[in-house]
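Quick one: the structure is below, questions incoming.
Of the protein chains in this complex, one is absent; all others appear in place.
What follows is chain A.
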Amino acid sequence: MQKMALIVSAAMLLALPPIGGLADDSPRAGMADPLGSPRWENLRRAFFGDAEVVFDDRVKVNAPAVADEPLNVPVAVDASALTGVEEVLVLVDFNPIVRALRFEPGEARASLAFRLKLNESTPIRAAVRTADGVWHLGGARVTTSGGACTQPSAGSGASDWQQDLNQVGSRLWQRPDGSLRLRLRIVHPMDTGLAKGIPVFYIETLEITAGDGRSLMRIEPAEPVAENPVFTLDIPPGLSVDSPLRIAGRDNNGNLIHAETMP
């Protein structure tokens, strides 16, 4: 009888994780990546260091499960269910350039839609930092034939694209919920620098400000953003926007982007 009890307790010791196993030197070692990516631990260390990271269903990443056009994969990030969003970082686990885009929502909704180039099937993550310093992560998996980060842009192969470089098309819509939608598109090759003989050339910053100077959103696209980038963002109801919005930015070669759009 005693022997039996001993065996049982030995088995229990083996079956249970050691107490304190979750409290080793990495703060979230026990939190499994819901996307099951072998890259996750590396990414966590590289981008978040010792900061607190939580996987949070309130961070929505909408991307097609299967992307037939790896050069132009639509991604919509929505963190508007969180309050106090200060910045959003978009990471693509298996792209040669992992960091795809960063934005600070300012007075716009904490959501942004854009398009990425994918080099292979991969998780796409949005990491949302709230005012308390915690990173909230959401993500989606995309299957694709890939190869898009190492291809030359169409613009780099065209003879006359320079005359249209950094031309901005933008337009505002009144949405049924009272918010104001801004869509903008910029003519730019967004070359990653990974295609043979074509240097890296991409838009680094875009600031969208109201007429009175309030920042609505700051976007920092990176190399994996698709050629001729298109952005969709929403300005919540109640925010009076009666003078033209200003869009200003520059690319990594110092070429300036400037446009205004009327509400």
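One rule holds in what follows: contacts are C-beta pairs under 8 Å (C-beta built on N, C-alpha and C of every residue); 3 or more make two chains touch, one makes a residue touch a chain; residues count from 1.
Everything below uses one rule, namely that contacts and distances are computed from a predicted model.
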Can you work out the missing subunit's protein name as recorded in UniProt? Choose among "Imelysin", "Putative sulfatase", "3-methyl-2-oxobutanoate dehydrogenase subunit VorB" or "YeeE/YedE family protein". "Putative sulfatase"
Just name the one of A:G169, A:P199 or A:P237 that touches the chain not displayed here. A:G169
Decide which residue listed in A:I124, A:V187 or A:I203 touches the omitted chain of the complex. A:V187
The listed residue (A:L35, A:A67 or A:V98) that touches the chain absent from the view is A:A67
Spell out, residue by residue, where the missing chain touches chain A. 62-64, 67-69, 72-76, 113, 115, 145, 161, 164, 167, 169-171, 173, 175, 181, 183-185, 187, 228, 230, 232
